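There's a structure below that I have some questions on.
The block that comes next holds chain A.
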Amino acid sequence: MTPLLEARSLTRRFGGVVALGQLDLEVAPNEILGLIGPNGSGKTTFFNVVTGIYRAEAGTLSLEGNDITRASPRVIYHAGISRTFQRSRLALPLSVFDNIMIGNHKRLNQGLWFNLMKRNAFKREFEASYRAARALIEVFEPWLAERMFEPVAGMTMIDRRRIEICRALISQPKLLLLDEPSAGMTHDETKTLMDEILQVRAHSPNLTIIIVEHEMGVIERITDRCVVLNFGLKIAEGPYRQVAADPQVQEAYLGVA
Partner candidate 1 sequence: MTNALRAAAAILAAIWFVAVVPAEARDKVKVGFIGPLTGGVSANGLGGRNSADLAVRLRNADAKAKYEYELVVLDDECKPNVAVQAATKMAAEKDIIAAATHYCSSTAIATVDVYHKFGLPVVVWGAVLPDITYRNKYPEVHRVNGTMINQNETNAELLTRLGYKTFAVIHDTTDYGKGHNEYFSAALAKRGGKIVGTFGVGADQQDFTAELTQIKALNPEVIYFGGLTPIGVRIRAQMDKLGIKAVFDGTSGIVSDAYIQGLGPLAEGTLAFREGAPVEKLPGGKFFMEKYTAQKYDNPPEAYGAFAFAAMDLILDSIEKVGPDRRKVIDDLANVKNRDSIIGKITFDDHGQNTVSVITKYVVQDGKWVVWEDSEYASGKRKLPRQK
Partner candidate 2 sequence: MSEGREKSRAPLLPGVIALALASLYLSALLAVEKQSLIIGLLALAVIVALGAYWMGWLASVSQSFADRENILGALAIVAAFAVAAYFHDDHFVLLLIVTVLLYTVATLGLNIQFGYAGVLNFAGASFFGIGAYTAAVLNARTAVPPLVVLLIGGIIAALIGSLLLLPVLRTRGHYAALVTIAFALLLKAFLEVSDVLGGPQGLQVKGMTVGGWSFNDNIELGKIELSFYMSYFVLSLALLVCAFILVRRLERSWIGLNLDALRLDETAASCFGLDVARWKITAFTLGNFLIGVAGALFGMVGGFVAPNNYTFADSLILVSILLLGGVGNPWGLAVATVIVIVVPEKLQTIQEYRFLLYAVMVIAVLLFRPEGLLPRPLRSYFPGWRP
């Protein structure tokens, strides 16, 4: 069967530095892939290239067999890939609901006439979206669903993460890219969040996830398979236990000569 996402010798440099070197990578439908490696090993760059923020200098990317190498971020989003950011990039002054709706862009009617003149039709769409968002967020934190119309600015770190993930999930993407969901959270918070992610997965079984994470505990717990990057190169691939045992990987992490 064709992989959901397939990267072939994907390359990107910044000045002299190789952020991604000839990277080959496949993601099977429904799997949770862990993308690990020391800082600056090209994990986030990979996400940015996949989502079209950066252009790949060489190589190809394809989603379900269709080429998306040169596609713009919005095309890629419409194709069914959405993401979270390492540093939370929510619209802080806006309400929780607004933030989630930003992620719902492709399922909302964007026509000028519809939005300005057909207020009743708009109201129906609005209420439907509200129910959808509420349903989704209740999977994470029922109590958060009560605060849908409060500004994100006042929310805790974990709540912001939840909202960010909801923003990415509301459009029911095929592929979800999680960029260090545990960043800036306590161990317990991380654990709860992972539980919630797994729950979401349970709700939508054919969701594929790539997760970048430093917390090996998280990786070990939720990923089916891992890819290890170092200096933009893939140095190992396989189930977590296997790659963790790999001497190259240990060297990359611990700098053992």
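The candidates were selected such that all candidates are chains of the complex that A comes from, given by their letters.
What we mean here is this: a contact is a pair of C-beta atoms (placed from the backbone, for glycine too) under 8 Å apart; a residue touches a chain by one contact, two chains touch by 3 or more; residues count from 1.
Please read these numbers as outputs of a predicted model, since none were measured by experiment.
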Item to check | Candidate from 1 or 2 that touches chain A, complex-wide | outcome: 2
Item to check | List of chain A residues in touch with candidate 2 within their complex | outcome: 51, 53, 72-74, 77-78, 82-83, 85, 89, 91-95, 98, 101-103, 105-106, 108-110, 112, 115-116, 119, 122-123, 126, 130, 134, 146, 148-151, 167, 171
